[in-house]
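Sharing a structure with you now.
For this depiction, one protein chain was excluded, whereas all remaining protein chains were kept in their positions.
Order of writing sets the chain letters: A and B. Residues in each chain are counted from 1.
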Amino acid sequence: MNDPSKRRPRVGLFATCLMNVFRPNIGFSAVKLLEDAGCTVEVPAQQTCCGQPGYNSGDFDAAQALARQVIAAFEGFDYVVGPSGSCMATIRYDYPEMFADDPDWRTRAQSLAGKSFELLSFLHDELGVDRVGARLKTKATYHDSCSGLRSLGIKGQPRALLATVEGLKLKEMQDTEVCCGFGGTFCVKYPEISEKMVDDKIRNLLATGADTLLGGDLGCLMNIAGRLKRINAPVKVFHTAEVLAGMADGPGIGDAPQETR
Amino acid sequence: MSQARDTILGAVREALRRGPPDNATRASLDEKRFDHTRPSQDDDPVERFIRKFESRAGTVGRVATLGDVPAEVDQHRARFDLPKRAAVGNALKALDWPSDWTVHHGAAPIEETLSVSLASAGIAETGSVLLASGPDSPTTHNFVPDDQVVVLPVEHIVRWFEEAWDRLRQREGGMPRATNIVSGPSRTADVEQTVQLGAHGPRRVHVILVG
Partner (left out) sequence: MEMRSAEFKTRSVFAIHDGGLQKAMGMLRDGFVAKRTVQAAELPEFEQLREEAKNLKNHILDNLDHYLERYEAAVTAAGGQVHWARDAAEAREIILGICHRVGAKIVTKGKSMVSEEIGLNEALIEKGMEVVETDLGEYIIQLADEPPSHIIAPAVHKTKDQVSDLFEEAHGGPRKTTVPDLVNEARQVLREKYFKADVGITGGNYLVAETGSSVIVTNEGNGDLTQTLARVHIVTSGIERVVPRLEDVTLFLRLLARSATGQETETYTTFSTGPRRPDDLDGPQEYHVVLVDNGRSKMLAGRFRDMLRCIRCGACMNHCPVYGSIGGHAYGWVYPGPMGSVLTPLIKGLDNAYDLPNACTLNGRCGSVCPVKIPLPDLLRELRHLQHKQKITPSLQRHALSVWRFAATRPGLYHFGERIAARILAFAGRKKGRLRKAPLASAWTDSRDLPAPSGRTFLEQWQSQRGKS
């Protein structure tokens, strides 16, 4: 393989399930950011899900089957990058654990884990991107999604990049590091607890007076947006990548097609 | 020994996938010393002790010699209008206690209002006093009266707990029956997280530094 430092890094985009179905704009935003940063982006068709729903439900066999599929689909790339802290934490942190008793696959999992990154931490920490050319006039607040924050250390990178978005003012909310109540299948297995948690999150969010909520994981964003829309709170919700790519000019998550800025 | 003991130790060894440790292993475990990180301190230990102890609602007075202790105790007594009586640890028996006081040197009974005892050590790290049980400092003195006065010679102040342990090990009789580390008045926050002093033990703890 060529030395990636001497040519355009070849990035395999991990197209997360939720993004693929619900918010393709995040995927295209990721592609734009990666290409602007000098990467060649490919999207392998043999990918499906990272396996996290199975892993977190205790079906480790199913999770391993999915992990093998992801490893096979992506191991030829210089990097694997996805616009989700949650899915990428599964690949980086959980895959090697899943194959603790299988030396061959463990080696392959570790090798993939070492070159797998969440989008913004990849741009900021690996490629040294420290500013973007986007503009968005808004007062925003940022929700730290748990897997990204605690498994991958994503905290400063999105804020550093958002600070370079012209017109965007970031106001931190209280308890920004506290879970929003999504938790994958948790939100449908324990809907009342989940509702209580998302309401706590929304109370803190509204207290900032922000008109936009940003975050790095679509699951959390759909949860918060879904609740915001249900209570008719006039806050728009975008994935951070959409804003950084200058592609947040359409409807926010859960907004009607005509509700554009 | 009991069957339960053998079962439990057996289960522990089975879980650890080995038999009982041999003598060499035991000896090396007994010799093992962990050198744990100690929180850094760059301030004067006596000043630090005072600052920390006062930060938890304790009070600190300072006198030049042991002979000045009774007057300082009497000031504390007068400030809170306490009866002229006290349980005084044996180590302080020889001091010149006011003649109109009722002073005894036993354990503190339920009606005791004030105790005075000698600390074995002061720990600057957290601003705590260490009291070793025995006739010099009966344990009930530390918990029964509303007002507890602790006499602490400044040369007994050490920076870290580790130094206090060394002092205990060197003590005649080794580890006391009860080693009480007291860091202020008794407190509780069990009702609505509101801090209230004097939960079960002393409402006030006054340390008299000597020297």
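Worth a mention:
What we mean here is this: contacts are C-beta pairs under 8 Å (C-beta built on N, C-alpha and C of every residue); 3 or more make two chains touch, one makes a residue touch a chain.
It should be emphasised that the depicted structure is a prediction, and the values quoted were computed from it without experimental measurement.
Contact with the undisplayed chain is limited, among A:L34, A:V81, A:A109 or A:C146, to A:C146. Here the missing chain is touched by one residue of A:Y79, A:Y95, A:F122 or A:F182, and it is A:F182.
The residue touching the chain not shown here, chosen from A:L34, A:C49 or A:L205, is A:C49.
Residues 2, 4-5, 7-9, 11-16, 20-21, 25-26, 29-30, 32-34, 36-40, 52, 56, 106-108, 110, 126, 128, 133-135, 138-140, 142-144, 160-162, 165, 168, 173-194, 196, 198-202 of subunit B touch the missing chain (whole complex, contact as defined above). Interface residues of subunit A with the unshown chain, by the touch rule above, are 15, 17, 19-25, 27-28, 31, 42-49, 51, 53-60, 62, 65-66, 69, 97, 146-147, 149-151, 177-179, 181-184, 186-198, 200, 222-223, 225-227, 229-230, 251, 253-257, 259.
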